[in-house]
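Here the complex is missing a single protein chain, while all its other protein chains stay put.
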Amino acid sequence: MTRDAEVLLSVKNLAVSFDTRQGTVAAVKGVDLTVRHGEVVCLVGESGSGKSVTGFSLMGLVDPPGRVTADELRFDGRDLLRASEREMDALRGKAISMVFQEPMTALNPGRTVGSQIAEVIRIHERTGREQAWKRAVDLLQRVGIREPAQRAKAYPHELSGGMRQRVMIAIACALTPQLIIADEPTTALDVTVQAQVLELLFSLQAETGAAVLFITHDLGVVAEIADRVVVMQGGRVVEEGGVRQIFEQPRQAYTQALLAAVPDVDAPRDRARRLSPPSSPGTEGTPQ
Amino acid sequence: MTDFMLRAEAVTKDYVVGRNLLGQPARVVQAVRNVSLSIAPGSTLALVGESGSGKSTLGRCIAGLVRPSSGSIHLAGHDVLRLSGAALMSFRRQVQTIFQDPYSSLNPRRSVGDAIMDGMVIHKLYGPQQRRDRMHALLERVGLQADHAQRFPHQFSGGQRQRIAIARALAVEPRFIVADEAVSALDVSVKAQVLDLLADLQAEHQLTYLFISHDLGVVRHFADRVAIMSAGELVEEGECDQIFEAPRHEYTRNLIAAVPRPDPGRRRLRAAPE
Partner (left out) sequence: MIAFLRNRTGGLSVPIALGFLTLVVLAAVFGPALGLLDPYQIDAANLLSSPTAQHWLGTDELGRDLLSRAVYGARVSLTVAAAAVLLAGLLGVTVGVGVAFLGRRAEAAAIRVVDVFVSLPEIFVALVVLAFIGGNLPTLVATIGILYAPQFARVTWGVARGIRAREHVLAASSLGAGNGWIIWHEVLPNMRSIIAVQASFTFSFAMLLEAGLSFLGLGVRPPVPSWGQMVGSLKDYLFTNPWPVLVPALALFFTVLAVNVLGDWLQDVLNPELQQ
C-alpha cells in the first residue's frame, strides 16, 4: 500500500484486437499499467473503454479471434507473454484470481457452491476431498455466509445475488492470491449489498495484503477503495494518478467531465446545476 | 389543498405464484402493499428502492399498464382504474412512460422517425406533413439530427435510443411522464446528458415526473420529493433535502449510508489516502 512497495504487475503497451467479419476491432490500444504489492488500483471507464478486456487479457483469458500483444507483461517477475498455457493455468486461481460481474454465469449452475470452491483448491494443491470441502466451508464462513456447512450444498440459483458474489469472492481468495482482478463485481447488486460485498472484499484484502485491480465505471466506488486510479477511454489510458489527485485535481477534460457528471448524494439539491458540459449532446457516436 | 396531478391511495398489487393441482392460488406475493402517494403538477417525485421493492410495479400501476388488486389512482384528471374508450385514449396521451432498457423498448423493425410519429398517428393528431415536421423538430430537440429519421434503432447507441424514446413520448404532448429507471442502463456521461435533457424539457413543457430509480445520487440531484419503498411498502416520503439530511426511518438511513461518495476524503471503507 505504500509507494515503496515492489511492483507486482507491470504492463507496457498492451494492445488487444478482435478479428470480426466486419474487420479488426481494436479494443485496447497501447495501455501501460503498474500494480504494486498490496495496492488497490481502479481501472475506470465507460462502456467501450477497453477496461474489461484489459482485465481479461491480464489473466490470459482472451481467446481467438482476439489477439493480445504487449511490449511487457510481467507478473511477480515472471514474463506472462511467453508463458505456456500450463503455466498460466498454474497461476490462475492461485497467484492471480478474478471476480466477475455476473455470478450466475461465472458459477457453474449444475454444481454446488461448496464443490466449486473445493475444486479450485484441489486443482492447485494436493488436498483430499474431505479436507478441501472443510476448507470450502471455512471460506464460506469467512465471507460472511451463515450456516456455511448447509449453504455449501446449495446450488447457485438457490442463493441471492449478494451471496453468490460472496461465493465468487471465496473462490477468488481460496488460495490467497497476490493479485485479485475484480471486473465490475458489484455493478449488478443493490447498493446496500454492494456496501457489504465491498467491505468483505477489502477486509480480506487488508488481511492478506493482496493487490486488487478493480474495474468499474462507478466513481463513488473508486473514491471509496482506490489507492491509484487509471482512467480509460476508447482503449487508451487518458489519465492516471493517486486517488486524491484524480478527484481533486483532474488534469484531463475527459476526467473532469466524468467527475462533474456524478451527483454526490451528500450535496444539497441545486436545480440550476447541470451534470453535462453544454457542448452538443446526442452525438456520442455510433454503437459498438 | 393544491390541485394534485397524481393521487394514489392504498394501492396494492398481488401476484399469484404457483397454483396447486386444483388451479387455486398457492402462494401470493404482494409486490405493492397499501401505498398512497401524491404528486403536485410540474414537480418531480422520485420513487426509490432496491430490487424487489415494488417501485417498478407501482410505476406501471400508475401508468395504467398493470391493474392494481385494490386501491385508487387518479392521474391527470382520470380515474386510472376505470379507463375505457375515449377516456382511455385521452389518458394514453397525457401519460407516457420511458422504459429502462433502450435496447428493447424500440421496435427494431420500425424506423426511428416512424416510431416517433406513431403516437400522433394513433391519436390522429395533425396532418401528415405537420407530423413529419414535428418529428424532425423533436429529433433535434433531443439532440439528434433530422436526417436520423430514416435510420433504425440498431444504428444508435443506448443513450441515443433513450433520446428517441423521449422524443416519442413528447410527440403526443403529455402532461405526466413515468421515467422507469430511464437512465440506469446508461454510461455515466450519457446519463448526465439525458438527465439534463429531462430537466430542460420539464421546464419547457411544464411536465410532471414520476422518476423511478435506485441511484440515490441521481435522485438527490433531480427530485423535488422522494418516496422510499421497501418490500412493497412505502417507508418514508418527504421533501428531497429533508429526506437526505434527516431521514426518519432506519431503512432510509441505511440506504443513504451505503451509497459510495465520490470523494476520497470522505471514504469509510478503507483508510483515507495521503
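For the reader, a short list of remarks on this structure follows.
Letters are used for the chains, namely A and B, taken in the order the chains are written, and counting of residues starts over at 1 for each.
By our rule, a residue touches a chain if its C-beta (ideal position, glycine included) is under 8 Å from a C-beta of that chain, and two chains touch if they have at least 3 such contacts.
Model, not experiment: these values are computed from the prediction.
In terms of the touch definition stated at the top, the absent chain reaches B within the entire complex.
Touch with the chain that is not drawn comes from one residue among B:Arg92, B:Lys191 or B:Arg225, which is B:Arg92. The chain omitted from view is touched by exactly one of B:Ser105, B:Ser157, B:Thr208 or B:Ser230, namely B:Ser105.
The residue from B:Leu65, B:Ala137, B:Ala203 or B:Ala272 that touches the chain not shown here is B:Leu65. Those residues of chain B that touch the chain absent from the view are 63-65, 88-89, 92-93, 95-97, 99, 101, 104-110, 118-119, 122-123, 154, 165, 168, 172.
In this text, only the chains that are shown with their structure count from here on.
By the touch criterion given at the top, residues 50-51, 142-144, 154-160, 163, 187-193, 195-197, 199, 214, 216-218, 220-223, 240-241, 244-245, 254-270, 273-274 of chain B touch chain A in their complex. For chain A in complex with chain B, the touching residues are 40, 46-47, 190-195, 198-199, 202, 206, 217-227, 242-244, 247, 257-271, 273-276, 280-288.
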